[in-house]
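One protein chain omitted, others in place.
This part shows subunit A:
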């Protein structure tokens, strides 16, 4: 069954999400990948204000293609999340609730998700054209000098994701693999 979820994420919603759930997300999310995360972490460490309030928000690890004339955004699939592991716990401590990416996370991120009641979703890697169709508005709100790596505010409708790591620390990558492994 597919669950419909709105952002910003609430604790009640996160309590209902379990690894392996298919979810259609709607609402506002923010983009951020390598270079933007480095800058966000620098701002937090210096005690300075972030370009957006990340409390209860969701960050999508993506560097989209440029929009063609008439398009809201170019192809926009997830990038590998592991490169953001160094920064994610810091952001989760600041109130970040959701992350959308693809690929493995380290133990510190899993621990941080459990401790702060957060969630890690994956979107289908390589399905950038399909995923862009669920993005209805896109606006650069910070670090525009970074081009594709700038922070965009996105409005999404029924954006398809799968819960990978839930607030109990269940990890679909481990569960799914164990189930289908042939020894």
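Here, a contact is a pair of C-beta atoms (placed from the backbone, for glycine too) under 8 Å apart; a residue touches a chain by one contact, two chains touch by 3 or more; residues count from 1.
By definition in this document, contacts and distances are computed from a predicted model.
Per its UniProt entry, the chain excluded from the display bears the name "Fumarate hydratase", taken from "Zinc-finger", "Malonate transporter, MadL subunit", "Binding-protein-dependent transport systems inner membrane component" or "Fumarate hydratase". Here one chain is not drawn; of A:26, A:80 or A:106, the residue touching it is A:80.
For the options A:55, A:115 or A:177, the residue in contact with the chain missing from this view is A:177. Listed for subunit A, the residues touching the missing chain in the whole complex are 20, 22, 35, 62-68, 71, 74-77, 79-80, 82, 102-104, 122, 124-133, 146-149, 160, 162, 172-173, 175-183.
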